[in-house]
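Sharing a structure with you now.
As you look at this complex, bear in mind that one protein chain is not there, while each of the others sits in place.
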């Protein structure tokens, strides 16, 4: 059971990173980021089931959830201001800053 | 009378015992800034500026007082390390706020939120540099990263700023998730511990040796993103170019210093017993970031981008200090060089902010003939740049000398050789700007030097204009002269080892 949890979380992490790298839309990239955070949350919960003091991992999970929500809010605010300025939130169209 | 004395003594002792008192003062300052801004409806900007400066100063004074109070009784090296970094972060916030108020007022953005985010980022860094718990480390790191992200997108009408903040958010999210995955593995390996010192006890008696390497790799990747070491440096130039200039000054010191404290604590505490492996890995990263940072910086056309690559290479130098820690000197060379780096870099960015404010550009070509127009600015910039490059009479030279000598003693011969060669390259591109400033013909004489000053003739702005120049001159003088006073700094930093 515990191996399956770890494998599932590693798989979700890989899916999240794949989405983060390949997605062309800002909102979709943020969703991938959320997926990554959820994978890590799953990892913490799975590992905390093994030990006697289970609270620590669960509390860490709560903090991760809260911070992920803050990060999503920030990301959506940024997506909104990008959309106001250039009428699209596609990442590959933002090419002002390059060498 | 006796009662009052007793009460005072008790109060003194309690407040000295309360090690997070500087942070509490900062939080009170934050709340005060928000509340006063709401009450005065964004009119009383100068008061807000004064409040934040007073808060930072009070916090710094209390930090020093607590430090002295405790040194008299007991000496704890770990606490020394944290205190030094907290003090550095306070200095960074102080100098960068005083050098950025003017920019914000001139570009007609609201000051309250700017001060709020800067104080919040400084607070996050301070908590990060003395945190001993994985939860605290993660939350304060995200606090720092999200505040920096808001600062980076502060000019929200500017598309470049938008793009920079988007990149910064995605990159910092990815890096902190890598770091967090490493933390979760550490949590599992150590048997459910979150305190750093208990984790060490937990992972020594462990059967799954290879997973520790995996966790160390994830942690290295996560912190190297924050430090912008070589393969993880891609976000740095873009974010530096797009963000407003005073914000870049803040980034280049605060997040670097906080991430450095995190890196040193994590690797010094958790992974000391397989130090050979991570020393090799981090040494490689440092080598590549020195070489690539300096080589790419030569070809840049924008000053901010050039300084971004220069900061990548500076992190490579600082890593030598982290790697060469021994029981005699601790992290003395690293901390000394970090201190000098803060002053040099803030000075350089203050000069660039002033220049950008007057001409509205940050292209290297536009610096031609600056000496004719503004000698004070030119001399400050020259001093800071030469100090960054490590020219002999300035303090950057002494810092680098101490760092390299220390690294040589620790047996990092190849790293020190690479660092020496690359600092020669770095002197080339710093001297290129200096030569342009003194000898270049001012091609665009139609850009008047004080174009923006005319429209803004108000009392508070003229005062804060002085504050930018004062911060610039303080940084320039300090980065020149602290080479002379390097011995006492080294003495203070010498005993920092955990």
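Here the chain labels run A and B in written order, and each chain numbers its own residues starting at 1.
Following the convention adopted for this analysis, a contact is a pair of C-beta atoms (placed from the backbone, for glycine too) under 8 Å apart; a residue touches a chain by one contact, two chains touch by 3 or more.
In this text, contacts and distances are computed from a predicted model.
Q: Select, from "Mitochondrial import receptor subunit", "VPS9 domain containing 1", "Proteasome subunit beta" or "NAD(P)H-quinone oxidoreductase subunit 3, chloroplastic", the UniProt-recorded name of the complex's unshown chain.
A: UniProt lists the chain that is not shown as "NAD(P)H-quinone oxidoreductase subunit 3, chloroplastic".
Q: Just name the one of B:35, B:57, B:280 or B:420 that touches the chain not displayed here.
A: B:35
Q: Tell me which of A:7, A:21, A:50 or A:69 is the one touching the absent chain.
A: Spelled out, the listed residue whose C-beta touches the missing chain is A:69.
Q: Could you please point out the chain A residues that touch the chain left off the display?
A: Residues of chain A in touch with the missing chain: 1, 59, 62, 65-66, 69-70, 72-73, 76-77, 80.
Q: Tell me, which residues in chain B touch the chain that this view leaves out?
A: 27, 31, 34-35, 38
Definition applied: only the chains that are shown with their structure count from here on.
Q: Taking the mean of the CA coordinates per chain, how far is chain A from chain B in Å?
A: About 27 Å, centre to centre.
Q: In the complex, go through chain A and note every residue touching chain B.
A: 13, 16-17, 20, 26, 29, 33, 36-37, 39-40, 43-44, 47-48, 50-54, 56-57, 59-60, 63-64, 67, 70-71, 74-75, 78-79, 81-82, 85-86, 91, 94, 96-99
Q: Residue numbers of chain B touching chain A in their complex, please.
A: 134-135, 138-139, 142, 146, 149-150, 153, 156-157, 159-160, 162-167, 169-170, 173-174, 177, 180-181, 184-185, 187-188, 191-194, 237-238, 241-242, 296, 300, 305
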